[in-house]
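Yeah, one chain of the complex is gone here, protein chain that is, but the others are all in their spots.
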Amino acid sequence: MIELLNINKKYDDKDVLKNINLSLPKGKIISLIGANGAGKSTLLSIISRLTTSEGEIIIDDKNIDNYHITELSKKISILRQSNYLNIKLTVRELISFGRYPHSKSRLNEKDNKIIDESISYMNLDYLKNKYIDELSGGEKQRALIAMILAQDSDYIFLDEPLNNLDMKHSVSIMKLLRKIVKEKSKTVILVVHDINFASCYSDYIVALKNTGVLYAGDAEKIITKEKLKNIFDMDFEIEDIDGNKICIYYT
Amino acid sequence: MLKKQHKILIILFILTIISCLLFLFWGITRNNYGYNIPRRINKIIAFIITGSAIGYSTIVFQTVTHNRILTPSIIGLDSIYMFVQTLIVFFLGTGSLVMVSGSINFLVSLVFMLGFSVIVFYIVFNGKKDKLFVTMLAGVVFGSLFGSFSTFMQVVIDPNDFLIVQDKMFASFNNVNVSILKITMLILFLSLVYGYKNCDKLDIMALGRDISLNLGIAYDSVIRKFMILICIMTAVSTALVGPITFLGILTANISRQILKTYKHSIMITGAILLSIISIAFGQFIVERILTFRTTINVIINFIGGIYFIYLLIKEGRL
Partner (left out) sequence: MFKRIIILSISLIILGGISLFIGVSDITPLDIFQADSDKLHIFFISRVPRLMAILCTGMGLSIAGVIMQSIMSNNFVSPSTASTMDWAKFGVLIAILFFPGATLKTKMIISTLFAFFGSMLFVQLLSLIKLKDPIFTPLIGIMLGNVVSSVTTYIAYKYDLIQNISSWLQGNFAMVLQGRYELLYIGVLMLIIVVLFATKFTIVSIGEDFSKNLGVNYKLTVTIGIIIASIITSVVVVTIGSIPFIGMIVPNIIRIIRGDNLKNNIWEIALVGGLFVLVCDIFSRIIIYPFEIPISVTAGIIGSIIFLYILLRGNKHVKKTA
């Protein structure tokens, strides 16, 4: 479980996050939703120690500052939104960096097995010997997700992982995330913009608004007309299709 | 009624006059004026030419490249100048540099420098847009290539001969290349007339390629014309007083700061006046007051360089 206590964050005197107290349950897919500028990405990068802030972050009963840097990388992994990869590495080399926290650069058989597994999870077998600077945006994104999978951490943070991906790959990645949560009891925390991906795939939802947490709870309790209206300041229709709540907001 | 900017320009103009007069008359006595005054007038003319060339070319260069911390002298044109001088000595012997008149020497160098920039420009640009930084880095590298070639020739020719020539070749504010005053004055005058006529285009080009094309300015070909103009002016100032990398950055940015205008005709005038003031006043301090043996080229580079770092930090992103 991850607990956040009194998190505050300012950029140049402007509050980005104020007084965040939150606990995120283990073994679930957790979506962060909210309007632009609500602080989702900032919150994600604070929890994953990329950005510093006031307050305390406790991961599995231990303060994040008390983890050794390598231990922490086995505990949590993060993929941010924008990833310039101005470097000539093959896809497999990139993915094998995911094993760095475990084995440094001396990869053993187990590492190689996990790397190959991640490659085939993400359907990258046909690309694995290509250089990443020759890939399209979507292929790069999949390679990066594969690296995060190879890192094999307990908690996985993803900031808009569906960026750059077409519908087919978006759906297959969300399915894959659900699978690893179930089978390997990982915890996935992600920022998504498409409310329906949040609704269909997440177990738990945290809604941010105006630098604070507006709602946090099980997905079915958050995806309601009233709450969505409060979160986004617009009207939603919610239809039940095959047990999934689909939000309609285009008209 | 005068606008605020015009007032500032007038003040700058007065300061320019004062610094030139200070330089001209300080320490003049009845005994030495016949010797000193003509020499000092020559120098002041050189300062005015150099200041104008640097002020104009830096502002235009910064507008065209859409950033405020670069200067055209980084392209390495001074190496080309040195290269041409070395070539003349290499093929025609030591006597020739003295024999060939200053004007012809300068014109030959100018043609080479222009040819060089056009070649760099075309090789790199090759009709494509958004390649300015590559062009500049290529220019820097070409510059160092020619620098190496010059050194190579200097190693090969008789070292004693070379020492004599080197002294003649190294221009500085202390050692103004007086033989080319007239020709540079003419060239600079023509360029400035053309340059000022096209100032309004720059106002729009500052907004970027897309907007300029939309407003009917043939962006790429106009840039090319301005680049040639910049090259001529850099050649003029290098030949007269040697390379001075950072003066332009200093004066161009101060001019932008105090005048706060988008109008290039005003900005450029400000930069030109500021450049002349810095040179004349700086040279006055160094030569008359401090009586340093060193040139102000180094001091200007130092102060300008510090300012450059300050700009880098202040501007944050470019």
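A and B label the chains in the order they appear, each numbered from 1.
To be clear about the criterion, a contact is a pair of C-beta atoms (placed from the backbone, for glycine too) under 8 Å apart; a residue touches a chain by one contact, two chains touch by 3 or more.
Since we're looking at a predicted model, the values are computed, not measured.
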Exercise. Give the residue, chosen from B:Ile17, B:Val118, B:Val134 or B:Ala206, that touches the chain omitted from the document.
Key: B:Val134
Quiz item: Which of A:Asp15, A:Glu93 or A:Asp116 touches the chain that is not shown?
Solution: A:Glu93
Quiz prompt | Hidden-chain contact residue, picked from the options B:Phe142, B:Phe173 or B:Phe281 | solution = B:Phe142
Quiz item: Which chain B residues touch the hidden chain?
Solution: 69-70, 74, 123-124, 128, 131, 133-134, 136-138, 140-142, 144-145, 147-149, 151-152, 155-156, 245-246, 293-294, 297-299, 301-302, 305-306, 308-309, 312-313, 315-318
Self-check item: Hidden partner chain, residues of chain A it touches
Solution: 45, 48-50, 69-74, 77-80, 83-90, 93, 97-98, 100-101, 104-105, 131, 133-134, 151
